[in-house]
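One protein chain omitted, others in place.
Let's turn to subunit A:
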Amino acid sequence: MRRIPSILGDPGWTVCLVGEEQSGKLAQVTAGLRHGPDPSGSGKRITSGFSYWGLESTVAWAHACNDLYYPVMRESIGSFSRRWRAMTQTLPDGPLHYVSLGPGTGQKDQALLRYLDSRGRSGCYIPVDVSAEMLRLAQREALEHLHVPPADVLPVQLDFSMPANLDRLCTLIRHAVGDEPVVYSLLGNTLANFDNDTQLLALLAEKLLRPQDRFLLEVASTAGQDEAAARAAAHEYENSPRFREFVTSALMQYTDLQIDMNSLTCEGLVEDDRALKIKVVYRNRTGGPLELTLPDRSTVPFPDQDTIRLLLSRKYTPAGLEKMLVDARVTKVGETHDVGHAAFDRPAFGLALLMLQSADAAPEPAPRVPGPNPFRD
């Protein structure tokens, strides 16, 4: 290990810590595809993270992010630098370490690291992702033209949605940074891809956040919450050919299914009063039963009209977002809301960037003293 820093002088090398058994992950993918038939999109599924697992998916994701027909992600990346600047007042003082959970293409990480670097406050950069290919891509993009020493970059391949993994990640981060403050980030509406999003946020806050740390969360937001808004949200995803390639890339990788892009549908639903839920599903529209061969060579029946959920996403209402933060025991210390592209006759969707800290770290609000009353005093 002592000899590695000299090797890292060559930018072609990347050191990556693998935090869990990858064969176990493959078993997880196949388990998700073994669920029974369900035409509503709640049966077979490719769970979050595995959509990006593998080189093919990584490349497809990078293409989707630059697709002119998929402006949401492009605008999210383009405006991130401006939105992040509005948030910098809420950062703790001194050098900051940055842990990026699901770094994506690395462009947002670069905006954040560039800010820290320009102020001489950069510490360690620890991108964490389930996909090694994604990590390599993100790291290269994030560190371009920056002066972060190779020894301060520590990519970790790990599924951060599992409690045991978080414990181990927490230990690693504590060893690397000591008591110095850390900024964690979960950007690009990644949180919405999980079935139990609130539980995941609560888990991350509980396991990772100390009083001196901050958590940067980016989620998609919606002003309206009716059937029309849900349909419009689904259309956003449907319009992009690159996005369709991306969501089906995992299916191509883990099954022998002959992909028909016309069998891909995006369904918008209203999820209580908290969010619009978007399911991207692949439906068997061949008119007859099919059989899927999985990576372990076993076969699974795929009857007519049965579905495989390829992606889950949400757009949160302001009330739903507030409730999720309360339930996850985190408090806001800063926020920006960006209303994205929206025609006058369509619902306004946007992006919310929130700077959070652990609710336990927030000082108790002072008891409210009523102000002077001119008709009483």
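One rule holds for everything that comes next: a residue touches a chain if its C-beta (ideal position, glycine included) is under 8 Å from a C-beta of that chain, and two chains touch if they have at least 3 such contacts; residues count from 1.
One rule holds in what follows: contacts and distances are computed from a predicted model.
Engineer: Have a look at "Iron complex transport system permease protein", "Mg-protoporphyrin IX chelatase", "Cytochrome (Ubi)quinol oxidase subunit III" or "Secreted protein" and point out the UniProt protein name belonging to the hidden chain.
Structural biologist: Of "Iron complex transport system permease protein", "Mg-protoporphyrin IX chelatase", "Cytochrome (Ubi)quinol oxidase subunit III" or "Secreted protein", the absent chain's UniProt record names it "Secreted protein".
Engineer: Which candidate, A:6, A:23 or A:373, sits in contact with the chain we can't see?
Structural biologist: Checking the options A:6, A:23 or A:373, the one contacting the hidden chain is A:373.
Engineer: Go through subunit A and note every residue touching the omitted chain.
Structural biologist: 368, 370-376
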